[in-house]
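In this view, the complex is presented without one of its protein chains, the others remaining in place.
A and B are the chain letters, set down in written order, and residue numbers restart from 1 in every chain.
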Amino acid sequence: MMRLAARDRPLALLILALAAIGLLVLAGPVLIVLLTSFTTSQALRFPPPGLTLRWYAELFDATRSAQIHRAALNSLAVAACTAAIATALATAAALAISRSRATWARFAEGAFLAPLVLPGIAYGLATLMFFSWLRLPPSFLLLVAGHAIIATPFALRTVGASAAGLDPALLESSASLGASPWRTFRRVILPLILPGVAAGGFLSFVSSLDNVPVSLFLSSAGTDMLPIRLWGMMESALDVRVAAASGVLVAVAFLLLVVMDRAVGLVRRMAG
Amino acid sequence: MGEGAWKLAVPLGLAQFSFFLAPLLLLAATSFATDENFSQFSVQAWLDVLGDSFHLGAVLNTLRLGALAVLATMLLAVPLALLHMVAGPGLKKIILLAAVLPLLTSVVVRTFAWIVILGREGVINTALLSTGIVSSPVALLQTEPGLILALTQIEMPLMLLPLIAALARIDPSLLDASSALGASLFRTLRKVVLPLALPGLLAGATLVFASAATAFISQSVIGGGRLAYLPALVWQQAMVVFNWPLAAAMALTLMGSVLAVAAALSALARGAQA
Partner (left out) sequence: MTDLSRRTVLGATLGLAGAALLPGRPARAAGSMTAAVYPGGWDEALRAVLSPALKQAHGVDVAYEPLFAVDQIAKARAARGTAPFDVFVLDPGPRVSGIDLGLFEPFDPARLPNRDKLPAGYADTVGAGVAAQVVGIAYNPKKLAKPAGWRDLFKPEYASRLGLTGFGTTFGTISLIEMAKVFGGSESDVEPLFVELRKILPQVAAVAQPAAMAGLFQQGQIDVMYTNTYTVTLLKSRGVDIDFAVPETGAAAFGTTMHIAKGSKNIDAAYQYIDTMISTPVQAALSQAPYFFVPVNTGVTPGADVPVKSLDELKNFVSHDWSKINPLRARWIDRFNREMAK
């Protein structure tokens, strides 16, 4: 930590105070959801009158929550495919855009962000209209394609921010040393932009996992999606399992973060 | 790489062409028809959007909401990212986990959490009442400030993650050097950190702006029926009224105006790098 002169203290304190508020704002609603998931009441309620693990037991009950499990598996499969496709497409495009100062690159950058700003419901509607016109009914692949289109801008932005800082000299020296483009990418570029790629993959994954509007139109009886199921459970009955599902997600993500932290550390070691 | 770099953008271009642009063109065509079967050409939908003060008001409200969400997320994300930059490994992990937490609570249950927090008998009002700061409950739920607070949490990861990534590339010794040379903290932040953080900041601003402006569920559930935003109107026209030309025209208006702002931010980012 840097040493602070007396005149810098007020600013440092202000930064710390705002950061503390930031942490509170970020974590507060999640803590409320977590606490609610342990409620002894029959319906979502805060503050909970008592604490129990019952809703987690119900959520994991293979018969009573069979449909939730199926929907969760569908959603995870779609999210994984979405993240892989969106990140790959976005990484390639971000490298192209960041290396060019030409007009097309600026145009492409704007155009590639467009899916982000079309309301999801309109995109879902338009996509279903278009593919019905081509006589393609909703399917798993169409669902993934729809989700990937919505997720790509997130990945493009995060990878782009990382790629913007790449030193062109570094790439040229790698090429002049006879490295193939793939090798340059693998050994030089990827390690440098990895935080951006990982962030992009993560954002794509969660944006797909939580997508309601596109799934509403492109999912079918065979691809029942989790958020839509949870929405129904929440709206009509304030089903506490909805909160428990969030609790599970937070726990899984926490584990994932720890594992990824190890893995990225490992990658760094392998690259170095 | 080198000259052929543009080829790397082709796969995404193709994907967006077939799965985004084509449906979008169909949507645009729909907006100029009397119904979705294109029975007749009509500009009625566009007149209804652009020639109507209520709908134009909703456009402006939506853009304003996006802008305020950007400012609010920046206010909290910048200090958090700075703290992350200088923090030890333990605190770094806590901040990172907090940064992704909002993404992990499904939009469905999140709406409930905000009713709990902002409600008349909610967490904030209970705290204010018990400390005697106010004597009767403050209206927060279904107000613009309440909605912005909720969006700040929901959209913060989109600002915080690019910012943390951008700041991660700053060499801490640079900061020490700056302060050793007698620069104040403020000057160091402005002259050393800000230029390097700018791409991340603008990337975050674009994402937050677009996401907050189109966050239909949060807007309608937390904002309520008395605040008119375009995404809810699009939904209503598309799904309840079945006036698809009007829904299409509204969606394209929203898209156009948000895209214009995003393009301006992007141009700023280019300018900042140059």
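Simple rule for what comes next: a contact is a pair of C-beta atoms (placed from the backbone, for glycine too) under 8 Å apart; a residue touches a chain by one contact, two chains touch by 3 or more.
All values derive from a computational prediction rather than experimental measurement.
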item: From B:33, B:81, B:100 or B:115, residue that would touch the chain that is not displayed; value: B:115
item: Residue among A:209, A:228 or A:245 touching the omitted chain; value: A:228
item: Those residues of subunit B which, in the complete complex, touch the missing chain; value: 14, 17-18, 22, 36, 54, 57, 111-112, 115-116, 119-122, 141-142, 220-221, 224-228, 233, 236, 238-243
item: Hidden partner interface residues of subunit A, rising order; value: 41-46, 67, 125, 128-129, 132-139, 141-142, 145, 216-217, 219-222, 224, 228-229, 231-239
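Heads up, the rule we're going with is that only the chains that are shown with their structure count from here on.
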item: Chain centre separation in whole Å, for subunit B relative to subunit A (CA means); value: 15
item: Residues of subunit B defined as touching subunit A within the complex; value: 1-2, 5-9, 11-13, 15-16, 19-20, 22-24, 26-27, 30, 36, 75-80, 82-83, 86, 93-110, 112-114, 116-117, 123, 149-150, 152-153, 156-158, 161-162, 165-166, 168-169, 172, 175-176, 179, 184-186, 199-200, 203, 206-207, 210-211, 213-214, 216-217, 230-231, 234-235, 238-239, 244, 247-248, 251, 254-255, 258-259, 262-263, 266-267, 270, 273
item: Residues on subunit A engaged by subunit B in the complex (per definition of touch); value: 1-5, 7-8, 11-12, 14-19, 21-23, 25-30, 32-33, 36, 44, 46, 88-90, 92-93, 95-97, 99-100, 104-106, 108-123, 125-127, 129-131, 133, 145-146, 148-149, 152-154, 156-158, 160-162, 164-165, 171, 175, 181, 184, 195-196, 199, 202-203, 206, 210, 212-213, 226-227, 230-231, 234, 238, 242-243, 245-246, 249-250, 253-254, 257, 261
